[in-house]
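The complex appears here minus one protein chain, its other protein chains still in place.
Entry: chain A
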Amino acid sequence: MSTPMLVAEGVRKNFGDSEVLRGIDLTVGRGEVMCLLGPSGSGKSTFLRCVNHLERLDGGLLHVDGELVGYRRDGEVLHELRPREVASRRAHIGMVFQRFHLFPHMTALENVIEAPRRVRKQSGEAASARARELLARVGLADKADAYPSQLSGGQQQRVAIARSLAMEPKLMLFDEPTSALDPELVGEVLTVMRDLAASGMTMVVVTHEIAFAREVADQVIFMDGGVVVESGPPDEVLTRPRHERTKSFLGKVI
């Protein structure tokens, strides 16, 4: 029996006086796809950012592949890690953002090879060869030398996915990856994500694409007010929701 890829135990996060996460417990197995749904402000993006320590926890534990992300445990005390150590753990976790955040001063290829070269110390040729494979995989082999400003939103998001994959992550986090896209560009990004899920990547996806969740997710979590309201396979949560809040949310988005 292998350890799950992601385990959250009682994760809490405050921004000032407001409690954004009020004790999140969940488990994502290896190769599983989990979709997080919920109204805006429900804490799902914050949870995702906690997973790779872009936000500090105010309570609880987060394990990725059996390791704590931002801390080292010493008996009953959690010691916050040095930035360098946090960085080396983050290197195994890919993250795709709503607004892409490609580096605008670098071409698509340079975006993809940056982390393998600086973090993994790969040679330029090795990193470039791998990057071209990844760009081909997301359907952008011909855009290697384009700057982000010359690409459409959908193309930028696919480069961003290739950039994360270049680090060969164990876990991929997607923070509303299609919410900033024009409707006709959503499909190309979802196709790439679908392929990635089929290839066995463990994924946690914050999304409003109910159809995608229904088709791809192994597990759907509905969050509201900083807690998990309902969780289970998509058939149950999306087709026969038990909670009123889940029903009313799904009634609005579908």
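Convention: contacts are C-beta pairs under 8 Å (C-beta built on N, C-alpha and C of every residue); 3 or more make two chains touch, one makes a residue touch a chain; residues count from 1.
Everything that follows uses one rule, which is that contacts and distances are computed from a predicted model.
Engineer: Name the chain not shown, per its UniProt record: "NADH-quinone oxidoreductase subunit K", "Rubredoxin", "Polar amino acid ABC transporter permease" or "Bifunctional protein PyrR"?
Structural biologist: Answer from the UniProt record of the missing subunit chain: "Polar amino acid ABC transporter permease".
Engineer: With the full complex in mind, choose from A:L61, A:M167, A:V227 or A:L250 the residue touching the hidden chain.
Structural biologist: Once the missing chain is taken into account, the touching residue is A:M167.
Engineer: Among A:P148, A:P177 or A:G226, exactly one should touch the missing chain; which is it?
Structural biologist: Missing-chain contact among the listed residues: A:P148.
Engineer: Since one chain has been left out of the picture, which residues of chain A touch it in the full complex?
Structural biologist: Touching the chain left out of view, chain A contributes residues 52, 54, 83-84, 87-88, 90-95, 97, 99, 101-107, 114-115, 118-119, 147-154, 156, 160, 163-164, 167, 182, 185.
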